[in-house]
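All protein chains but one are shown in place.
Presenting subunit A:
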Amino acid sequence: MNNQEATAYLEQLIGRSLRLYTSDSRIFVGQMKCTDKDRNIILALTYEYRQPSEATIRKTVESSGNPSAQVPLMSRYVGLVVVPGQYITRIEYEESQFSQGTVVP
């Protein structure tokens, strides 16, 4: 990929909703505002999601008696964040109703 292609590819993702998985198993979902060569990504209007702890899962399973009981992810609003590239393990693009077909993933 040359620089021009790369820039074009990344530019189409500006303002789009991304999910960033980090090395400590959190997920950040927000609108991409900015990125650079080191894959540092700035997200706006971000929510943080986190896997529930083992203890919580165990408790839910115990109390419901259902081994495949659903345990919701914990979420909270964190706003504008910068996720350093080194901690990003996975990037997902989330299509919204308004951006259908406008982004080449």
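Assorted remarks:
Basically, a residue touches a chain if its C-beta (ideal position, glycine included) is under 8 Å from a C-beta of that chain, and two chains touch if they have at least 3 such contacts; residues count from 1.
Here is the rule we go by: contacts and distances are computed from a predicted model.
The listed options are "Protein RIC1 homolog", "RING-type E3 ubiquitin transferase", "Mak10-domain-containing protein" or "RecA family profile 1 domain-containing protein", and the UniProt record of the chain not shown names that protein "Mak10-domain-containing protein". Subunit A meets the missing chain through residues 1-3, 5-7, 9-11, 13-15, 17, 19, 22-24, 26-29, 33-39, 42, 44, 48-53, 55-56, 68, 70-74, 76-85, 87, 89-98, 100-101, 103-105.
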